[in-house]
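Just one protein chain is left out here, and the rest sit where they should.
In order of appearance the chains are A and B, and numbering begins at 1 in each one.
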Amino acid sequence: MSEARETRLFMISPRSMLTPDQLVRMVHAFGEGALVKETCYGCLVEGPRDLVLRIRDKVREDYRNEVFTKIRAYPCSDPRRCRAQHGTRPGFAQLEEEWALLAKVQHGLDQVDKGAKYVAPAEKKRISVNDFKKICEVE
Amino acid sequence: MTIKIAQLSCGTEYSSIQYEIEKAARSVGAKIVYPDVSASDIDEAVKRFGFTPRSAQLKLMIARAVRLADGKYDADAVFITTCFRCAEAALVRNELRRFIQENTRLPVVTYSFTERLKASQLLTRMEALVTIVTRKELLSRERQTGITVGLDSGSSTTKAVVMENNKIIGKDWTPSGDVVASATTVLENALKMAGIEMKQVEAIGTTGYGRFTLGEHFHAKLVQEELTVNSKGAVWLADRQRGEATIIDIGGMDNKAITVRDGVPDNFTMGGICAGASGRFLEMTSKRLKIDVTQLGALADKGDWRNAKMNSYCSVFGIQDLVTTLGEGKRFEDVAAAACHSVAEQVYEQQLQEIDVRHPIIQVGGTSLISGLVTAIGEILGEAPIVPPDSQYIGAVGGALLSSGFL
Partner (left out) sequence: MKVFIDPPNSLVLFDLVERFGHEPLSTMAAIQERVDNIEVDMPPMNVTLDDVVRGLKYAGVEVPSGVRGRLAMWGPLIEEADAAIVMDDCPYSFGCVGCERSNLMVKYLLKRRGIPVLHVSYPEDDAQAVSFVAQTKEFLEGLR
C-alpha cells in the first residue's frame, strides 16, 4: 500500500493568506521529488503514498488549519477526467461548494485548538396546539 | 468537423455505460461534452426551471440545460439520458427535452438505459443527430431530380424505389432474407417496372439495418440511418414538406416517433427497452389466427377491442394473452382489433410520451397498411393519421430523394 500511487488534492481555505503559488513552491522546497501541479484552489501532489503523506504532514506543520486535503482517484492529467476533454466533471461543483465551507471549518479548528467544546444546540420543538391557540387568542 | 453532443444525464458512469455512449458518439464522428456550470449556477438554474428534484445530479442536468438554452455553451446536439425505472429522473428528462426544444434549435434525443446498454443500440440515434447537424442542406431538399434509386433494408422487409424527376416510376418489396440478395431482387423488379437499365441509374441511397452492407455492394452515394431518411420520405409522400408534423413508423422490430420541422427531424424516439409492441407482434397474432398479416387490418375493423383483453408490452406476455383470449372463445375480429389496439396503446405509452406530438400525424411503414392499426392510433390520439400512398416505401423514397442531392 505504501508504495502505491497516491494523488492528493491540497485545498487552501479562503480565509488563508497562502496562495497556490506559495504552496507549490513550499512543496517543491521540501525536496521530496513528488509530482506537484498548481491548481486554482491549491495544488495536486502525486507520488508513492509514504512520500505524499510526509508532504501532507509537513504542510500541516506550517499551515495547520489552513490547508485541507483529500485523496483523488485519478492520477494528475488523467484524460479520463481532464476538463479540457469534456468540460467540468460532475464533482467540480461540489469542490467549489466545499472550498467555500473551508473558511468556516478553519475557524472551527482554530477555536477547538483554543479549547472550544461541543455544545448541543437547543432542540427546536413545535409549539403545542394549545399554546398556539393561546397566542392566536391574544393576537 | 467533430460534432459536439452535449450529454445531460444521471447514472451513466455508475451503470457502466458511459463508455458505450462515448463509443457510439465516436463511431459517427461526434464527441460527448458536458456544458460547464459552476456551483453558483445550479441553484439559480433550478429556481428558474421551476422543478426542484431531490437528486443533485438531476439539478446539475437542469443547470447544464439552462446553460445551453442561454447560448452560453456551444454544442450541436443534445443527448438526454437517465436510468430506466427512475421516476424522478424520467420527469426531469422529459421536461428538459421540452425546455431545450422551446429554447434552442438543437436536435434532441432522449433515452432511458439499463446497465446492459451497448453502443450499437445508440448508433442509429447518434448517427441521426450527426446527420441533422452536418447534412442540413441535403435534408432541406424537397425535390428529387434525375434517375435515382432508394434501397431500404429493414428487419422485416426490403424495399426498392426508382424515381425520375420527382416521380416514383418503379417499386418493389420482399420479406428480408439475405441482405444483398433481397435487395438485388427488389431492385431488379423495380427497375423492370420503371423500364430502366441499371446503368441509367445516377445515384443510389441506402438506409435501414442493412444500409452499410448495401451501400458498399451497390456503391451508394448516400448511406444514412433510417430516422432522417424515413422522415424525408414521409413528408415527401404526404406532401407536407413545410411546417410541422409527427411521423409514426411502427416497424418490424422497433417503433419510431419523429417530430419534424420543414421535413427535418428535431426530436425522435426509437424502440425502447422492449420490442414487444411492434409489427412483429401483429405478425405473430396473424399467424396464430391463421391469416396473412395483410388481412389482419380488415378483420380488426370488423371487431371491437373492448371485447378481448390483450397487452403487447412484452411479446411473450402478449402471446400469452392472445392464447388465453382465443381459449375463451373470443371472436377473431375482436382479437385482431385488440391486438392492433394494444400495439397502438404501447406506442402511445412508450414513444409518444417522449415527444410533443405535432400536427398532422403521418403514419408510415409497412404496418400503416394494416387499417385496424391506423384506426387504433387515431382512436388513441383523437385524430386520424394521414397515411400517404406508398407509405411502406418511405425509407426507399427518402433514399432516392436524398441521393439525388449528390448529382
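Assume contacts are C-beta pairs under 8 Å (C-beta built on N, C-alpha and C of every residue); 3 or more make two chains touch, one makes a residue touch a chain.
Since the model is a prediction, treat every value here as computed from it, not as a measurement.
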Sole contact to the chain not displayed, among B:F49, B:F84 or B:F332: B:F84
Per the touch definition above, residue among B:V33, B:L58 or B:A160 touching the missing chain: B:L58
Contact partner of the left-out chain, one of B:F113, B:W173 or B:F281: B:F113
Positions on subunit A where the hidden chain makes contact: 4-5, 7, 9, 11, 68-75, 78, 80-81, 89-95, 97-98, 101-102, 104-105, 107-109, 111-112, 116-119, 121
Subunit B, residues in touch with the chain not shown (by the definition above): 10-19, 22, 39, 42, 53-60, 82-86, 88-89, 113-116
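As a working rule, only the chains that are shown with their structure count from here on.
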Distance between chain centroids, defined by C-alpha means - subunit A, subunit B (Å): 49
Sites on subunit A touched by subunit B in the complex: 86-90, 92-94, 96-97
Residues on subunit B engaged by subunit A in the complex (per definition of touch): 13, 32-40, 42, 57, 60, 73
